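Here the complex is missing one protein chain, while the rest keep their positions.
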Amino acid sequence: MSLLQEVWQAVKAIGTGMATVHKRVYEEAPTEFYPYVKPDLPPVSVQSLALVENEDGSERCIVCLQCERACPAQVITIERHRNPEGKGFLIDRFDIDLVNCMYCAACVEACPVSSIVTIQDFEMSTYDLQTLKADVDFLHEQARRARQWYSPKFGVEVRTEDGRIEKAPPEMQPGGLAEILKPAEEVDS
Amino acid sequence: MGLLGSDERPRDIVLGTLDDLINMARSRSMWPLTFGIACCAIEMMATWDPKIDADRFGMFFRNTPRQADVMIVSGTVNKKLAKRLRRLYDQMAEPKWVISMGACANQGGPFRQGYSVVEGVDKIVPVDVYIPGCPPRPEALLQALLLLRDKIADRELRYKKPRAIPTDYDVLAEPGKDGRLPVL
Amino acid sequence: MEARMKQERLYDEDVYTVHPEDYRALCERLAGEGYDFPRAISGIDMGYGLRVTLQLTRMKDLAKVTVRTDVPYDNPVVPSVTDLWPGVEWYEREAYDMLGLRFEGHPDLRRILLEDEWALHPLLKRYDTGGYPVPGWEPKPWPDPEPWAPPPPPEPEEAGEADEGGEAS
Partner (left out) sequence: MSTMSLEPVPGRSDEMIVNMGPQHPATHGVLRVVLGLEGERITRAVPHIGYLHRNHEKIEEARTYPMVIPYTDRMDYVSGTQNELPFVLAVEDMLGIEVPDRAKKIRTMFFELYRLASHLVWMGTAMLDLGAISPFLYTFWDREIILGIVEKTAGARMLPNYYTFGGVRRDVHPDFFKDVADFLDHMERRMVDYEHLVLESPVVHARTIGVGVLSKERAVARGVSGPVLRASGVAYDVRKAFPYDAYPDVEFEIPTSPDGDTYARFWVRFQEMYQSIRILRQLVELTPKTGPYKGKAPARIKPPAGERYRAVENSRGELGVLVVSDGTDKPYRVKHRGAAFSNLQIVPDLFEGAKFSDAIAILASLDPVFGEIDR
């Protein structure tokens, strides 16, 4: 290859590279400016765990220990006693070690009453690890602050402005496509 | 951590202002060390991608510990790696900070019961900010970096005490928990 | 050799269970038959001894084969097959590291994942997850019949009669 050809090759390659990079200049930047604009996470996103109470403030959890048995990282500790009036159990202690949790949502899959749910609060960084050893009050507080949460049994639930708990519209649900497509099929037939 | 800002510390107009100036400069140019270990390292790289773009806050990766201010421990530290991690920390120039990213670095995470995993990187180096998650989102790492920035800005230079460095060297000295068992 | 080998079909693989002394000879035969792609060597603690599982694929027609051999705890020595398939070199080192299996003839048999100073082989069932000895762990007796013994030849007529009798009653 002659020197001239080599020079031409180099110039051409640099030109192609520059043109490719230059094309991006006019594209919209994907930067999301995090601390000023909070990202809008999908409702099934697993960022933290919470323990939901019913609308009237009573406990949804029936303390069946299913989540404790299903947890792969073994971070859930539950102690319970029999309810003296009526049946069922009451919580003595419900701890989730959010430090060692692997956020796989196996506990949420196992929960038969959709009490333990996944929420989208990812801003959990801390100077002190002890703040992440969640007890039952901490988990309730997480649920009270959350606007939406997900559990496989009830799907995505949202908290309305007047404090009621409602099922989210099908556009937010995993598998909501079936519900969205159904009316169209009925109209067709 | 007695170095956090408190109302009781004496204020000095000249030196106090100088402290604030230096701290502001430091907190606005934190340079992390390129040290990826495991899953969290990919999310750490993603924090510097165009979507999250931590470059906005004056943070750039440095390839050598001599030039770095912040070490992001992004992944599981086992007993084989612990000595190397400690050496990297010792090579960094003061002032230096450590962010423990993810469950494994915090306390061993899902692998904490294993025979070779160090249960928390704070047994080897002093940690300033912990991030839960497995792996944490890039935004979570950015939040931790901003928390660290606040911490640096609050620090008072004149009352700088030697930082409490963990002396728990058992992890480094003993290869196995019962490494003296006879070979089968 | 044929007497101390059990052959069976498991899903889509041929499985050979052999006496450790015949392991090397069988591997040489399989290499001659064209099994060229080593998938893995796995060490398994069976409770009565250690099992080595070698898995091979033939690239030509994608036939799969598994070779197993069981060795006792007190003498876990298996001949190495690194010269036949260089790709098992790290797998043999890993099996040595995790279970203490010693591969005779391996060019560089030392620990691979743990440090050289470690004294325990953590994947043995006598240690728990944290590497501490499990209290009260005892090895099981060697199985009877021996794992490589071929099953007794079936006697079709008698077996058939017995089955029919069972169904009728």
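We just call them A, B and C in the order they show up, numbering each chain from 1.
Assume a residue touches a chain if its C-beta (ideal position, glycine included) is under 8 Å from a C-beta of that chain, and two chains touch if they have at least 3 such contacts.
None of the values given here were measured: they were computed from a predicted structure.
> Going by the touch rule at the top, give the shown chains the omitted chain contacts.
Missing chain, whole complex, touching shown chains: A, B, C.
> If I consider the whole complex, including the chain that's not displayed, which of C:Met5, C:Val71 or C:Val88 touches that chain?
Considering the complete complex, C:Val88 is the one touching the chain left out.
> Give the residue, chosen from C:Pro72, C:Pro107 or C:Pro133, that touches the chain omitted from the document.
Final answer for the missing-chain contact: C:Pro107.
> Counting contacts across the full complex, list the positions on chain A that touch the omitted chain.
9-10, 13, 16-17, 19-21, 23-24, 30, 41-42, 44-46, 70-72, 102-106, 109, 118, 150, 152, 170-171, 173-178, 180-181
> What residues on chain C make contact with the chain left out of this view?
Residues in contact with the chain left out: 10-13, 36-40, 42, 44-45, 53, 55, 59, 62, 66, 85-90, 98, 107-108, 110-115, 122-123, 128-129.
> Against the chain that's been left off, what residues of chain B make contact? List them.
Touch set of chain B with respect to the missing chain: 34-39, 41-43, 45-46, 49-51, 63, 75-76, 78, 80-81, 84, 88, 104, 110-111, 113-117, 134-135, 137.
Everything below uses one rule, namely that only the chains that are shown with their structure count from here on.
> From the C-alpha centre of chain A to that of chain B, how far is it in Å?
The computed centroid separation for chain A versus chain B comes out at 26 Å.
> In chain C, what residues contact two or more other chains?
There are none in chain C.
> Specify, in ascending order, the residues of chain B that touch 2 or more different other chains.
113
> Across the complex, what residues on chain B touch chain A?
1, 4, 50-53, 56, 103, 106-110, 112-113, 128-134, 136-137, 139-140, 142-144, 146-147, 151
> Enumerate the contact residues on chain C facing chain B in the complex.
Where chain C meets chain B, its residues are 73, 76, 100, 114-115, 117-122, 124, 127, 129-133.
> Where on chain A is chain B touching in the complex?
Touch residues, chain A against chain B: 29-35, 39, 47-48, 72-74, 98-104, 122-129, 132.
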